[in-house]
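With one protein chain held back, the other chains of the complex are shown just where they sit.
Then we have chain A:
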Amino acid sequence: MDTLSVSGLAKSYGSTAVLQGLTFELRPGECYGLLGPNGAGKTTTLRCALGLTAPDAGTIRLAGLPVPERAREARSRVGIVPQMDNLDPDFTAAENLLVYGRYFGLPDRAVHERIPRLLEFAGLGGRAEAKINTLSGGMKRRLTLARALVNDPDILFLDEPTTGLDPQARHLIWERLKQLLAQGKTVLLTTHFMDEAERLCHRLAIMDRGRFIAEGSPREVIAAHIEPEVVEVYGEPGGAPAGPPQGGAAKDMEQAQPANEHHPLPRERGRGDGSLMSAADWARAEAAQFATRVEVTGETAFCYLTESAPLLRHLAGRQGLRYLHRPANLEDVFLKLTGRDLRD
């Protein structure tokens, strides 16, 4: 296989095992996604694949060559878009491409020929002479993508390519990646954006603490790990914690808020039937009869279910609760498998 194949990859730093026996293979022409929280080992996997970090165990073949033994040669057939831009600030856009092309042993003439096409592809057609510090974040990322193509590689590695970009820029990058995939290139992508993974990846793997915890096409992973539908339930803004039901003629009431309360009470606002509830309390009391699984985070209740109609009917009759009904997506799988705790 002339793309990337990794078998039994293991790497530890001191006593921390960062990669614990990873095995995967890229099929030619596919986009393969590596997803995972911070510290999962995605960037370490990329670095091992490129021969920039020596693994403790495992075999790697990149572009048909063993890594790290022939990593330098293998990298001549790969294009890499790193997480942080590292364009040469002293050069113009065109000079960045020229200088980079030389690292691949390409003669100047050949690179000069490619530069207009590459800039055009990046949407920087008129900006060959632009200095890097005049380019926006999105333009720099597009230029970095163009730079990764200077050697016309068959394999591309992208490390969080749209982090920090606005929606227009993200969509442009996605379109370009789809074009590259249509040309038959193979792409390995790491990302935190589940919509990106769902849009672009033919197959993906979710990593945590150095292991794969889910693998397959986006649909397969969603179907295998989570209920098909989600109803997110929020308390209305101004909704109060449950108290005894107010009798008949409830009017707007102001509740005094002591200034030194650690958790100031929200203001009560009277509603017709007087039932005032937060989503969390509602969920604890009533969600279980409607949903297979319920997660409460702060003031939001996530209800995972197969059949949403009963719950939606129930909520329609409920005052004080707002909801969002949608299909389950990769982010739900991700949070279910890796948890909602921060990974610093």
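Simple rule for what comes next: a contact is a pair of C-beta atoms (placed from the backbone, for glycine too) under 8 Å apart; a residue touches a chain by one contact, two chains touch by 3 or more; residues count from 1.
Rule of thumb we're sticking to: contacts and distances are computed from a predicted model.
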Leaving aside the chains on screen, match the unshown one to its UniProt name from "GntR family transcriptional regulator", "ABC transporter ATP-binding protein", "Stage V sporulation protein AC" or "Transport permease protein".
"Transport permease protein"
For the chain left out of this view, which of A:T53, A:S217 or A:T300 touches it?
A:T53
Full-complex contact with the absent chain, from A:T23, A:T59 or A:N86:
A:N86
Residues from chain A at the interface with the omitted partner, ascending
13, 50, 52-54, 68, 72-76, 80, 82, 84, 86-91, 95, 99-100, 102-105, 151
